[in-house]
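Some notes on the structure that comes next.
Note that one protein chain of the assembly has been removed; the remaining protein chains are unaltered in position.
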Amino acid sequence: MGVLNIHNLCKSFGGTSVINDFSLEVTELTLCCLVGPNGAGKTTTMDLITGRQKPTSGQILLRSDEITSLGEHEIARLGIGRKFQVPAVFRDLSVRQNLEVAYSREVSPFKNLFSYRPSGLNQKLEEILTITGLGGRVETEAGTLSHGETQWLEIGMVLMQNPEILLLDEPVAGMTEGEIEKTVGILNELKRTHTLIVVEHDMAFVREIADVVTVMHMGALLAQGSISEMEANPKVREVYLGDPED
Amino acid sequence: MPPSRLLKHKGRPRHAPDAQWRRGIGDVALGNSLSADIAPIANALILGLSIASIWLIAALGLAIIYGAIGVINMAHGEFIMLGAYTSYALQSFFGLPFLLCIPAAFIVVAFIGLLLERGLIRYLYKRPLDTLLATWGVSLVLTQLVRLTFGSDPKYIAVPEMFQSNVQLGFVNLSVLRIFVFALTIVLVAATAFLFYRTRFGMQVRAVMQNKEMAASFGINADRVYMLTFALGAGLAGVAGSLLGVLAIVLPTMGTAYVVQAFLVVVVGGGTILGSVVASGLTGEFQSVLAYVTNETFARFLLYLLIVVLLRFRPAGLFAPAKARR
């Protein structure tokens, strides 16, 4: 049994069904890429896993615990971190403050009223700054970072939470070649200690990082396997890779 | 120093909100030839419709501005007040008949709204909380300007003779003025709905509402749409002002009493025209029936409480349009 198990997930808005009997098993310490054409239901799946939306039917299990009905913050506390498609950082706070907020080992508002220097913060901060390479930008206001830096900051924030599973929605969208290369390095480093689910369109990037590729189409699972298997799969070629570029 | 002096700035002359309604509602009298059981309830229900038309006329302009542009216009109450003063001034200084004061108030206040939109609001479209604050500043300025010009004493708009009689309507005796306000409200709502759902301008407004960039790429001038919508909303507030002014007294501070109520209608209705109609109908009837059971002030308290609880369960109002995805 995998670390994250999705069973027969369905979601419809009004009468339109967006996720249609979707099941997925994610193995621990692997990087699973979720791909599919626009409207395949990738982001909705992310929303359902993280509790942002509630499924119409179906189950989501973290190991053997059902998390389907929990709130966003409860799911996050259980160890599922998420990076959004549109980078979501606190623009008017500094990089260090952003990371400090994300260090959510203690979430009780009453305890945090009297907390000034949470234990282990500096060590974790140093570690994440090294991974993301933002060491020189700690005091910079997050709103003034470049696009790539903002993406890394958000990845760093998710890491500060110390999650078991990371959900990354289009982490390299809008990045330059050099920035993508750096991100590949970060993700390949991360998958030694974390389970990752990455939604991505850039097939070259997927090839660099994916252990498993899951192809979604019309809200359902179309195929799953290694990147080369997927590229060879005629069904996948038809709906998604259609045009065999690179 | 006596304590009251310290508090002077807080206790500025401000009439009780109820004074607004007195003249309008007091003239609904019970017919005496009826069985005592149904009469008071029927009376309360008809009175409710009457109140609803006041809530609706006060809220209509606000609903358009909020629904189409997303601007929380705290100066809406002062637009109403300006409409009332425009009618008052035209009637008493130039002898303009009341029926002509109404369109005049529309034009004058719409023009003031246009100036405000061009001079201030358009710079704040991306900061909703700041528009709320800035328009509050505007309301302060408008109130004080009117106070400096006309003084703090109440003014009265003369009721035209044709509206002074009463009509027996089933159980209740209603003044012609009330019926006129009710009818004009229906006409204005229908005209506004027609404008927004059946004309080219309305289509442009709705396109801009859905997606400003997309609408712009189809050649719709979003800036102009916003400007005209804001002016239209302001103009409707002006009409509301001349009607409310003739029903009650005209004061520089009269806007404050209406703005909260108008907002509640818009918020409960979710910012659409139909939503506002239903919301004002519901709130008017609730207010009237609760007032029949308790008293007018306590009814208002209960009503506000009910609305707050309703928003707990429907935070976007009763008829909220679908929310955009992140």
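Letters A and B mark the chains as written, and numbering starts fresh at 1 in each.
Everything below uses one rule, namely that a residue touches a chain if its C-beta (ideal position, glycine included) is under 8 Å from a C-beta of that chain, and two chains touch if they have at least 3 such contacts.
The rule we apply is simple: contacts and distances are computed from a predicted model.
**Student:** According to its UniProt record, what is the protein name of the omitted chain, chosen from "Urea ABC transporter permease subunit UrtC", "ATP synthase gamma chain", "Sarcosine oxidase subunit delta" or "histidine kinase"?
**Tutor:** Options "Urea ABC transporter permease subunit UrtC", "ATP synthase gamma chain", "Sarcosine oxidase subunit delta" or "histidine kinase" considered; the missing chain's recorded name is "Urea ABC transporter permease subunit UrtC".
**Student:** For a quick check of understanding: of A:4, A:40, A:67 or A:129, which residue touches the chain that isn't displayed?
**Tutor:** A:129
**Student:** In the whole complex, not just what's shown, which of B:41, B:133 or B:293 touches the removed chain?
**Tutor:** Once the missing chain is taken into account, the touching residue is B:133.
**Student:** Out of B:263, B:286 or B:319, which is the one that touches the chain we can't see?
**Tutor:** B:263
**Student:** So that we can see where the missing chain sits, which residues of chain B does it touch?
**Tutor:** Those residues of chain B that touch the unshown chain are 1, 3-4, 6-12, 14, 16-17, 72, 120, 123-124, 127-130, 132-134, 136-141, 143-145, 147-148, 256, 260, 263-264, 267, 295, 297-298, 300-301, 304-305, 307-309, 311-313, 315, 326.
**Student:** Take the complete complex as the reference. Which residues in chain A touch the chain that isn't displayed?
**Tutor:** Here the touching residues of chain A are 50, 52, 71-73, 76-77, 81-82, 84, 88-93, 96-98, 100-102, 104, 106-107, 109-110, 112-118, 122, 125-126, 129, 135-136, 138-140, 157, 161.
Heads up, the rule we're going with is that only the chains that are shown with their structure count from here on.
**Student:** Roughly how many whole angstrom separate the Cα centroids of chain A and chain B?
**Tutor:** Taking the average C-alpha coordinate of chain A and of chain B, the gap between them is 48 Å.
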